[in-house]
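Reading through the C-alpha cells given below for one structure.
One chain of protein is taken out of this complex; the other chains stay put.
Think of it as A and B in the order they're written, each chain with its own count starting at 1.
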Amino acid sequence: MRLSGARRPVFLNLFKIRFPIGAIASIGHRLAGVALAAALPFLVAAFERSLNSEQAYRQALAAWRSPAGRLAALLLCWALAHHLLAGVRHLLMDVDIGSSLPTARKTAWIVVAGGVVAAAGLLWVLRP
Amino acid sequence: MRLLGGLRPWVIQRLSALFVLGCFAVLAACLAIGPPLSFAAWRAWMSEPGAKVAAFLLFSSLFLHAWIGLRDVLLDYVQPLPLRALLFVAIALGLVSLEGWVVVILAGVH
Partner (left out) sequence: MRFSIYRYDPGQGGKPAMQDYELEPEHGDRMLLDALVRLKASDDSLSFRRSCREGVCGSDAMNINGRNGLACITPLAGLKGTVVLRPLPGFPVIRDLIVDMEQFFAHYHAVKPYLINDEPPPERERRQSPEQRAELDGLWECILCGCCSGFCPSYWWNPDKFLGPAALLQGYRFIADSRDTATAERLEFLDDVYRLYRCRSIMNCTEVCPKGLSPSRAIEKIRLKLLRHSL
C-alpha cells in the first residue's frame, strides 16, 4: 500500500560511498578547471599590466611574493598541474591507451600524486 | 555531425586542449632554456605580429576550452532551465568580454 503523493527516497549520501581513485582524479579535474576558469580574468589583467610599463612588469612579478600571492600561486599551480595531467590521461584514454582498469588506476594515482608534486615543483621554479 | 549534438563540443574541447598543451610546452621550453625575460625584451617580442597572432590563438583556445568545460558543469548540476540559461548567457558574455579585452591589449602594444 503506497501513500498517495509520497515520493520515494533516494540514497545519495556521498560521504557513505567509497570512491575509487579514478573518481578522485576526476572531481579534482573538474574543481581545478573551475578554479582556472575563475582565474582567467586575472590572467588577462596580469598580461595587460605586464606590458604597460617596467614598473608594472616588476610589480606583477613581485605580487607572487605577498602572502596572498603565494597562496594563489600554490592553488593555481596545483589546479594547473592536476588539470593538465588529468587532461593528458583523458586524451590518451580517448585513443584507447590506458583504458583497462589496472592501468587506469595506476594513471589515476599518477595524476593525483603528480598534481601535488608538480605543483610543489612549479612553485619552487617560480620561487621569489 | 549534428548541429546541436554532443560530438562537436567534444571535438572542440579536445582540439583546444591539444593546442593549449602545445603552446604551454613551447612556453615552458623557452622559459627553461632562455634567460629570464626583461621588460624591454618581453614588450619587443609581444609587438611582433607573429607573437600577437600566437597570443590571440592561445587565449581564444583557452576561452573556448573553458566555455565547454563550464557548460558541462552547468549541464550536470543545474537542472532548472531558466537558471541554466541565465548562467550560460552570463558565462558566455564574460568570456566574450575577455576575448575583446585581449584584442584591445594586443592592438595597443607597439
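Please note the rule applied: contacts are C-beta pairs under 8 Å (C-beta built on N, C-alpha and C of every residue); 3 or more make two chains touch, one makes a residue touch a chain.
Treat the numbers as computed from the prediction; the structure is a model and nothing was measured.
When you scan B:Val26, B:Leu57 or B:Leu75 for touch with the missing chain, the hit is B:Leu75. What chain B contributes to its contact with the hidden chain is residues 1-2, 4-7, 9-11, 72, 75-77, 79.
Listed for chain A, the residues touching the missing chain in the whole complex are 1-3, 6-12, 16-20, 22-23, 26, 30, 90, 93-94, 96, 99-101, 104.
Please note the rule applied: only the chains that are shown with their structure count from here on.
Mean C-alpha positions place chain A and chain B at a centre distance of 17 Å.
Residue ranges of chain A in contact with chain B, taken from their complex: 30, 33-34, 36-37, 40-41, 44, 47-48, 50-51, 53-54, 57-58, 84, 87-88, 91, 94.
Chain contact summary for the complex, chain B toward chain A: residues 14, 17-18, 21, 24, 39-40, 42-43, 46, 59, 62-63, 66, 69-70, 73, 94-95, 98, 101-102, 105, 108-109.
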